[in-house]
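With one protein chain withheld, the remaining protein chains of the complex are depicted in position.
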Amino acid sequence: MEGSKGAKLTAKTIKWISPLFQAAAFLLALSFTTLILLAVGAPPGQAYLNILKGAFGNTNSIANVLVVWAPLLLTTVGVLITFSAGLWNIGVEGQVTLGAIFTTWVLRLLQESALPPWLIILLAMLAGMLGGALWAALAGALKTFGGVNEIFGGLGLNFVATALTLWLIFGPWKRPGTGSMSGTLPFPETLWLPTLSGLRLSPWALGLALLAVVVVYLMLRGTRFGLRLKAVGKNMRAAYLLGVPTWQHMMASFLLCGLLAGLAGALQVTAVYHRLIPSISSGYGFLGLLVAMLVNYQAVWAVPVALFFAALNIGSIQLPIVLRLDSSLAGVLQGLLVLSVLLVEGARQQIMKRLRLSDESAPVEERP
Amino acid sequence: MRKNIFRLALLLMAFAMLLTACKPAATETTTGSGTAATEAAATEAAATESAATEAQPEEFVFGMLLVGPYNDRGWSQAHYEAGLYVEENLPGARMIYLDRVNPADRPGTTPAQLAEELVAQGARLIIFNSDDMKDSSTEFAQAHPDIFVIMASGDQVWAEGNAYIPMDNMVNIMGRMEYGKMIAGCAAALTTQTGQIGYLGPLINDETRRLAASAYLGARYCWSEYLGNDPAALQFKVTWIGFWFNIPGVTADPTQVADDFFNTGYDVVISGIDTTEALTEASRLRAAGEQVWAIPYDFIGACEGADAVCLGVPYFNWGPAYLATIQSAINGTWTSSFQWNGPDWADINNLDTSAVGFVPGPALSPDASALLNQFIGELAGGLNLWTGPLNLQDGTPYLADGEIATDQQIWYLPQLLEGMQGQSVSGE
Partner (left out) sequence: MDVALYDIHKTFGRVHANVGITLSVPAGTIQGILGENGAGKSTLMKVLSGFIRADRGEIRLDGRPVVIHSPSDAIRHGIGMLHQDPLDFPPMRVIDNFILGRKGGLLPGRAAAKRDFRALADQFGFSLDPDAYVDTLTVGERQQLEILRLLWLGARVLIFDEPTTGISAAQKEKLFAALRLLAEQGRTVLFVSHKLEDVEGLCHKIAVLRQGYLVGDVRPPYKTAQLVEMMFGKSVAMGERQPAKPGPVALRLESLSVEDDRLKVRDVSLTVHKGEVIGLAGMEGSGQGLFMRAICGLVRPTGGRVWVGDQDLTGRSYLAHKRHGVAFLPASRLEEGLVPGLNLTEHFVLAEERRSFFVDWNAGRSLARQRILDFNIRGAPETPVESLSGGNQQRALLALLRVPLDLLLLEHPTRGLDIESTIYIWSKLKERCAQGMAVLFISSDLEEILQYSDRVLVFFSGRVTPPLEAADLTTDRLGELIGGKGWPEKGGQG
């Protein structure tokens, strides 16, 4: 983002060099995958075509891609905030889960009340954000007061969140009769976030996710708070001496990320599954971390990259159905993509170093 | 530095994905061509048969949603193979399937939505294979009255069930694993030297409770009737790990649980979970010279490689029920029903007829083996262990003397039985 402010000549060069590298990474991943497809005797062209058709073939499939995209965007921009503060918020996965749990909780409490449904949904979603934030605050407190590295704290809290979900589903929130892997009893349709007619996509979910991207983008770029977060992330001691209350900012970044992750969890309940299920977080937390890393911590790029991942997820459903290909292929493509981006990024830094176009590549290296 | 560690982890992850993917993908091609061959054979067979039966060799596509990988050597593979069995035995039938149908592997999707993808590819009947998909199967069946739905392990269309939802296009299918577990319990009782049997349970619900109770009933019967021991001297303890398989940090570690059993005098462990930790742990201890045994679950080939300790395995065989049900959909004789299919007592391991089976394991002694066969014979002859007097774990009467449990009483068993140790309901 500082590119626009960077020294004219180098900034410009880098502006068009960077996407070039990104494209190279993409091509590299694609050719690896093609090789694998050929090796197992599958027609690569057809495979790609089917993924494309599966993701964008009709309104319905596009809507399904967007259903995945919305929560993924939320977690991605959420972890971008913590990344800015130099923190690896691995706990984002558990924060999504807690968001879902809190949302379910409020829905259960209020579903029989006389309140209008829209108000119940609103309260439930706010509760979800609160839940995510609380869980994040816990990771933050462990980090700032307990000295527990946020990676380990986050991992631990993720486990606790999963255990809590299972306990609720098979214990206190068990559906009448048999506790089921299928989750808690589905909520009545009045408590579903409205969807576009005939589709599973809720415009609200989409709107909230896009709003979050814009807000986070503006926050990191244009506010004093965002600047302070960056300073804390790049050099905590210096930031402190420059007058930034550091632990408060780290905590705030955790809370904000938790809010967004909690919102993602709330959407999973109100817009997608309409109940609490065992793996309610759908792995969006980890996927979000991955996307955030791939986009080199720039909020704008999160939009297309998250879309790509969402499309891959939905499109690859066709592979086992139509081509009888193993369904882990999508995972492979995803893994290869990450791999090639890392490889190409390594190469890029080498080359930049050679060229000494240091003022843009250096900050990249300074990141946590 | 931290970034580097994380990147390294990612690299490893990516490599792992690559490796795991390559293997099954390679298997898939052979399976694929194999299927093509059988398909060709089937079409041929259909062609030759078509003269005799007047069935038209018209294609009937059925779709299957598997909760796990199609080759998991467990629950999902058993269903997948049943699908292949239908393709083989029903001219014109063709399966399309989607595996890993769960929100962790397919974020943001629901089984109902994925079923629609199968329909879009021509499926006219959908099999949902897991309890996870219960709500989705209902939702889907109601939204698509023209598509046939088989919900395996569900009870929605059981008119006498607790959660009856009439749906003309749905059939529930489940195997009476109770028998398999009784036989497993008997094998354990006939083998134990200490009179202590451990049961490695997954999570607590009606299904898992009734299966654990069945194992206990079988064990108690063989213990007292065949060995002449005092039923009160038999210790039968259930430990729940909290899920169908080990999730580090979330569930109890099944290896640890099995180990605790073996170390505290429980010399036979019956597994109720999807994975084989009990068997592995028993083998390890056996190698160290201890007299211990284990009984796995679910998959017909589970004993493989654990000859010294495996007493046998109870398994599901979905093929015959699927075949008949799909046939009825084709013939137009489909009726909504709840099928709870027992073993074929003529031969419980006949893959064409028996819904549930038990393969005796190599570690079962000849004496025990003979008694086990006697037990199976008695069951075939009408022995019903779900007969009173039976009390629930807390002493509440469950069945009066001579009273025979109804299917509902068994299906919705509210607690473990008196005489069993272990938790009856999830902790609150």
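Lettered A and B in written order, each chain numbered from 1.
The rule is simple: contacts are C-beta pairs under 8 Å (C-beta built on N, C-alpha and C of every residue); 3 or more make two chains touch, one makes a residue touch a chain.
Here the structure is a predicted model, which is why all the values come from computation and not from measurement.
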| item | value |
| --- | --- |
| Chains on display which the left-out chain touches in the complete complex | A |
| Selected from A:Ala23, A:Leu38 or A:Leu242 as touching the chain missing from the view | A:Leu242 |
| Candidates A:Lys143, A:Lys174, A:Arg200 or A:Lys230 - the one touching the absent chain | A:Lys230 |
| Footprint left on chain A by the chain that the document does not show | 2, 5-10, 222-225, 227-228, 230-231, 234-235, 237-245, 354, 356, 358-359, 362-363, 366-367 |
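Simple rule for what comes next: only the chains that are shown with their structure count from here on.
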| item | value |
| --- | --- |
| Residue numbers on chain B that touch chain A, as the complex places them | 2-3, 6-7, 10-11, 13-15, 17-18, 20-22, 24-26, 28-29, 31-32, 35, 63, 69-70, 96-100, 102-110, 113-114, 117-118, 121, 130-136, 155, 162-163, 203-207, 242-243, 247-251, 412, 426-428 |
| Residue ranges of chain A in contact with chain B within the complex | 36, 39-42, 54, 64, 67-68, 71-72, 88, 151, 155-156, 159, 162-163, 166-167, 170-172, 174, 176-183, 186, 200, 268, 272-273, 275, 277-280, 282-284, 287, 290, 293, 310, 313-314, 317-318, 320-322, 324-329, 331-332, 334-336, 338-339, 342, 367-368 |
